[in-house]
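Provided herewith is a single structure, encoded as structure tokens, for subsequent inquiry.
Removed: one protein chain of the complex. Kept in place: all other protein chains.
First chain written, first letter: the chains are A, B and C, and each begins at residue 1.
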Amino acid sequence: MLTNTRTTRIEWGDCDPAGIIFYARYFAIFETSTTMLIERALGMSKFDYLKTYGFLGHPLVETRARFRLPTRYGDEVSIETAVVACSTSSFKVEHRLTKAGALAVEGFETRVWAIRHPDDPTRMKSRPMPPEIVARLTQGGV
Amino acid sequence: MLTNTRTTRIEWGDCDPAGIIFYARYFAIFETSTTMLIERALGMSKFDYLKTYGFLGHPLVETRARFRLPTRYGDEVSIETAVVACSTSSFKVEHRLTKAGALAVEGFETRVWAIRHPDDPTRMKSRPMPPEIVARLTQGGV
Amino acid sequence: MLTNTRTTRIEWGDCDPAGIIFYARYFAIFETSTTMLIERALGMSKFDYLKTYGFLGHPLVETRARFRLPTRYGDEVSIETAVVACSTSSFKVEHRLTKAGALAVEGFETRVWAIRHPDDPTRMKSRPMPPEIVARLTQGGV
Partner (left out) sequence: MLTNTRTTRIEWGDCDPAGIIFYARYFAIFETSTTMLIERALGMSKFDYLKTYGFLGHPLVETRARFRLPTRYGDEVSIETAVVACSTSSFKVEHRLTKAGALAVEGFETRVWAIRHPDDPTRMKSRPMPPEIVARLTQGGV
């Protein structure tokens, strides 16, 4: 299955008055990691793959996270991301965020492929994922 | 059990290029709702209850969310929040975010009571919740 | 000239490890206030006015802010917003954010009217504001 690892730094503006990261920020970090994983699978930027495949995004239908160790501003963290399941209707992604090798946060996502609703441009509609996308997400990318 | 309902509006800056809310924003909305619930239970602001009870916060150890309907800028949403379980070591909170009466997002949280670590002021440590806090969270507040 | 006043509360997740609001959050507060001012001027939601007038938004070309008093989580603040100048090419907005009557932050914005670039849907282009919009912004709305 497809994987991606990247590092980032927790910043002052990510942290709350307890001096640790405000937990909602982890979900922005995970979104970026999932995007990078798909960019790698498809060999193009998100801007290009939305245009190329004519869809709106890959919104979450469910997510879960476990917070094991706090992180704080200045911490360099590593995020390992993997596609762990993929069908034509949805795919599952897992994230492991570590700090100095210790597991700090785990994230679990279920996402779908969405297009603009044909009857109402202000709504979305999920649709089957193109077979070539499924192939790339499950076989490790271009 | 203790409950709280509030309304808020999804704003332009909360939304992403698909025109819908960026999902990480829901977790900031849930954090505010949980804070308001505890403020109501204890009859004082968070600033005051952290000082009064000498603790650092009520960080999450686990959270889960299900996204059923998208929301977009300008949407007025309602968030119903309830404590659904509470022991001396942790408490569970659930959120139901609705839009025009329809369930859009459900959030599930497990939180602990944390103090500054006695041996290292830069770390946190969970500790038993004071019995009066447990009583107020389970009996509906002051 | 058109004015609008609203209140909001500074939340835990808006604040940084110094215990006060992270300054970037003020700009999200100002954006919401400007949107509400224009919604009031035009008598419709932003979602509707973007569609009705076929434009993309009213991006900033310049902003400035002065921070006089810090705010922290739990603070109820009031934001008074006014259009202070308006031509067909741009308009200026000022915000005064107060806490318990004391001026905490002033914001100054210059914004333009933008449409999607006709030659490149991924770019924006500023264009003259419709005379009726100018009239409403300078005369106080519907």
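For this structure, a couple of remarks:
Keep this in mind: contacts are C-beta pairs under 8 Å (C-beta built on N, C-alpha and C of every residue); 3 or more make two chains touch, one makes a residue touch a chain.
Keep in mind that this is a model prediction, so the values were computed, not measured.
From the options A:Tyr53, A:Tyr73 or A:Phe108, the residue with contact to the unseen chain in the full assembly is A:Tyr73.
Of the listed residues A:Thr35, A:Ser78 or A:Thr110, the one in contact with the hidden chain in the full complex is A:Thr35. On the side of subunit B, the interface with the absent chain consists of residues 12-13, 15-19, 22, 24, 47, 72-73, 122, using the contact rule stated above.
One chain is missing from the display, and on subunit A it is touched by residues 11-13, 28, 31-32, 35, 45-47, 57, 72-74.
For subunit C, the residues in touch with the chain missing from this view are 16-20, 22-25, 27-28, 31, 56-57, 59-67, 70, 72, 114, 122-124.
Convention: only the chains that are shown with their structure count from here on.
Superposition of subunit A on subunit B using C-alpha atoms only gives a rotation of 180 degrees, nearest 5.
Where subunit B touches subunit C, the two copies mostly use the same residue numbers: shared numbers make up over half of all numbers in play. With each centre defined as the average position of its C-alpha atoms, the distance from subunit A to subunit C rounds to 31 Å.
A straight line joining the Cα centres of subunit B and subunit C is 28 Å long.
In subunit B, the positions touching at least two other chains are 28, 31, 57, 72.
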